[in-house]
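For this view, one protein chain was removed and the others were kept in their places.
Let's turn to chain A:
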Amino acid sequence: MKEIPEHLSRMPDNTAVKQQKLPAHEVRFSAKFVLCIFFGTGAFCLCVGVILILSAKRAKKIEINYTTICANCAELRENPFNFNRECRCSIPFYLPEILEGNVHMYYKLYGFYQNLYRYIKSRSNTQLVGENIKDVKDCTPFTVSRDGTPIAPCGAIANSMFNDTIMLSYKLNSSVQVRVPMLKKGLTWWTDKYVKFQNPSLNDLPSKFAGSTKPPNWPKPVYELDKNNPDNNGFLNDDFIVWMRTAAFPTFKKLYRRLYRIHYFAQGLPAGNYTFHISYNFPVTRFGGEKSVVLSIPTWCGGGGFFLGVAYTVTGALTWMASFALMAFHLAWEKKKVTPKE
């Protein structure tokens, strides 16, 4: 074998990558390691589960389904030709103990599919951001009115906006009813209010919305959504923005109002008699849905029910069971391995 001069040698480089000799540690499921992980995870899950269940238990919540309570209104709304007839409905209820803290009022819809593909798609972000009021091309089928004027806000989501008004009054004593002060602001994500939704211009909304028309289901145009507060109009209406953030599932609740903690309500909602005054506009029986109003105080882990707590507890329990089973297996196997040697 003759020597090949160095410069002619085509010997591959001796690097760790090229020779597949990279320093490495090998992951192996040793019994100790696996059992430790299992016991640890199990313990953790159980703890979290118990804490979640406890806090969910403490959370107070009042939910009143007014679909059937306001049956006459529901019937009225079955017929679309009655769209401009008002229908009010009062729902008295008794709060046995004080709801302490930041009380939030939600409306909750059952069986309303906000997650349909064609529904979710049916909106125009360029319009909503105020760039181009007339950009309605993504909004099928609610793009233009019969006479061809573009709809603002266009699309199925906007058109189907929840338009009940819910008012809560507190019976201070037998004769005096106080309207519970509620905040209309701060219901939305900051990004939604300040980035995602913009009016074409800050002032003189009606002229900016000239050349467009209201969605067919709406009684009034978008710049008249809140007559009391000019800043809460146009695309920047909080209720509108909340509605436009579509829900993931057909049953969902959306934030409607926040308690303004002053006077009697500085601590929250005191115990006593209350009444919901509802202007019933949103037809749900037409599609077999239901609606309710919810009062609750969010907890540190959200206002969700018991599910997460139970799920954590179950997972923790199962993990522990599995760890005991694995340990038993391991010990039996170790024994089996040792015995033949003896």
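A few comments on the model shown:
Criterion: a residue touches a chain if its C-beta (ideal position, glycine included) is under 8 Å from a C-beta of that chain, and two chains touch if they have at least 3 such contacts; residues count from 1.
By definition in this document, contacts and distances are computed from a predicted model.
Here one chain is missing from view; checked against "Aspartate--tRNA ligase, cytoplasmic", "WD repeat-containing protein 41", "Dynein regulatory complex subunit 7" or "Phospholipid-transporting ATPase", UniProt names that protein "Phospholipid-transporting ATPase".
For the chain missing from the display, the contacting residue among A:N65, A:N232 or A:T246 is A:T246, taking the whole complex into account. Residue in contact with the omitted chain (choice from A:S90, A:N125 or A:T165): A:N125. On the side of chain A, the interface with the absent chain consists of residues 1-2, 4, 8-14, 18-20, 22-29, 31, 34, 37-38, 41, 45, 48, 52, 80, 102, 104, 106, 111, 113-120, 124-126, 128-129, 131, 138, 141-142, 156, 159-160, 187-192, 195-196, 216, 242, 245-255, 258, 283, 286-288, 296, 298-305, 307-308, 311-312, 315, 319, 322, 326, 329-330, 333, using the contact rule stated above.
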